[in-house]
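Every protein chain of the complex appears in place save one, which is left out.
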């Protein structure tokens, strides 16, 4: 099977590399060819446009920043959706709002393309190690057909439901991720202001019943007050914005998620957008 | 050693029972004697007032609802603080704000009473099973002297720091508890509104890297939409209020904790104060 | 000049009627012809589609619910934008986010259509009385050319700036409207809970230096606890959602506006969407 890949960011470049390591024939396209250099050196082929990429592959995987970027490579000028052969598969691993995934599924179905929304849990490290978790929406048979590709890039596939449900689950997870990070930051600020020794504080909070386990992975950043990006703050802000869109569509109130989005907006306007999302910590802890 | 106990609520009655089971000579006092009945049947002795209780014990433990209640039995009419023998120990297991603990420590020290603030982690079940975790503020030697009593009632002692630091740590934990509960409730509301099948949703959220482990213990309540109280919502609301007081004293901003307090206020004004604090779930999930 | 009008809701029907009263030749189109009946009886002409309406008018005014509805009648099937003669004017009075207005301005310019974004301040009453305030974005000369139409429907034109700036100003005003309404509701809830006699409370709050003057117009609804719609709550919720979109595009944090949106979401999910937006009052005041 010939695989195409669009998206060479922190995540995409590592996911594509794992496909190559699993000896898949991989072609790539990206706006600035320079970003694909190391993959090309590893043996990936180059396609001049998304459309040309679409012509030569059986499975096309996208891992892009937001719905607008996905729309551009699919249905924009030289988009791949018209170029894919009927019966091909498009797996969108980008984090987008569920109604966008549903719209894409419908555009794909209209062209006899099989579609999965398959955003991932896990950031830089798990992408590199090939141990991502895929949250998948789509038809069971297609999920099964794609199992080998998921296996090359990840350790687990959660088939959440039909089209859009992978994206829906991702919205839920990232909302929890953002809120938990801000909440932990408040806990540290409160404890420190009350005179608890910071080492003792963090040691008791990490791996406690009241804190999310992922926070253990942020301990070092917080202790060193150094927030190199595994998952950049600006993307978390974008995701919380998509959570807001989704909540509007779903008609639900999300007070904590709403406030958390505003705090990430404040953090970003402080110039921390390229740091790890855990840099929101600095808002209350100088 | 003769031990006195004041406070016969969900927690206190079970903690006192565990002291009896460990064959300590226990005396109790409480405003309405009726609440002490089962302890008296188990062999506890009765004291007519806090002061009379103070006269006959070496160690006095309080487990009461709020700072006002603690103040009343210590320094109010017939309070025990004047009655305790110099050198006695007072352990306050109530959840109070740290500056109150510091004030109590100072009142105790002025009368040669040794003081520990020692609020607990864990609700009804761990209290009954004798596996509470104590968050302790005070002098090391006193913490050591009290180890046997803690062992009778709990499984672990975290000596956080000097006076008030046990209460400080408790503020931090309960803040996280309240925020995580509300946050989980928003996650469920979002996921359900986006059409994820509820069983699948909850199954993927519980024990995930982005949710606090304690939530596994709330799964059944949520699934059955039945919120019998392990830790009543009205106490969580009170605790979040104490968190607010503490943050004011510490001079820190806690946006998520602030909003969470208001949502628990809303839940309480809906008449859910006597249900478990996880009943805040009903605010967004009917 | 021949004028076309699309949008027969609470606002549009009254604005169109005022154009007729000022003896303009008016044609209308709307999805369900029934809604246009009274205007047709007053002398308005009927056009079968937006495109057919576009062919016969010099100035086309739209007053629709949201960006999606505006897009549909302009660039959707049988949309009017292709049908308008070069040099015609399109005035969009709908409340939309500014980037959408800018996109529409650009689509119009590409077809030699002159565009104004001109959302209004004022609800049912001012629409009926012809005393609306128009917040206008666009080129000065076009604003001047349209002055007679604005005068027929309103009492004042604020030319805020170039394309999109009318919509931007409207976002700002409606954000303030929503926050002030919720804030007033909290003030009433607080005052009542503290035992201030409700009549005395409302009398002292209305027309005070700390409350927005528009609230005087909500006094009767609040006193009677009866919230017939001047400006439906569901539209306010939609507008606060557009405010959120705009803030995301502008990169600013709006904590109070964010929370207010969630509270209107809660109010809407309580079934109050068709009531006046002041019905958010009921959330805290039963």
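Lettered A, B and C in written order, each chain numbered from 1.
One rule holds for everything that comes next: a contact is a pair of C-beta atoms (placed from the backbone, for glycine too) under 8 Å apart; a residue touches a chain by one contact, two chains touch by 3 or more.
This structure is a prediction, so every number in the text was calculated from the model and none was measured.
Contact with the chain not shown here comes from a single listed residue; of C:26, C:89, C:243 or C:279, that residue is C:243.
Contact with the undisplayed chain is limited, among A:116, A:136, A:242 or A:259, to A:259.
In the complete complex, the hidden chain is touched by one of B:116, B:153, B:247 or B:284, namely B:247. Between the chain not shown and the residues C:39, C:118, C:187 or C:229, the one that touches is C:187. Across C:42, C:109 or C:158, the single residue that touches the chain missing here is C:158. By the touch rule set out above, subunit C reaches the unshown chain at residues 98, 121, 158, 160-161, 164-165, 168-169, 171-173, 175-177, 179-180, 182-184, 186-187, 189-191, 193-197, 200-201, 204-205, 208-214, 243, 246-247, 249-257, 259-260, 263, 284. For subunit B, the residues in touch with the chain missing from this view are 241, 244, 247-248, 251-255, 258-259, 261-263, 265-266, 268-269.
To be clear about the criterion, only the chains that are shown with their structure count from here on.
Relative to the C-alpha centre of subunit C, the farthest chain centre belongs to B.
Nearest to the overall CA centre, using the mean of each chain's CA atoms, is chain A.
Rounded to a whole number, the gap between the C-alpha centres of subunit A and subunit C is 37 angstrom. Subunit A and subunit B have centres, each the mean of its CA atoms, that are 40 Å apart. Multi-chain contact residues, meaning those touching two or more other chains, occur in subunit C at positions 255, 259, 266.
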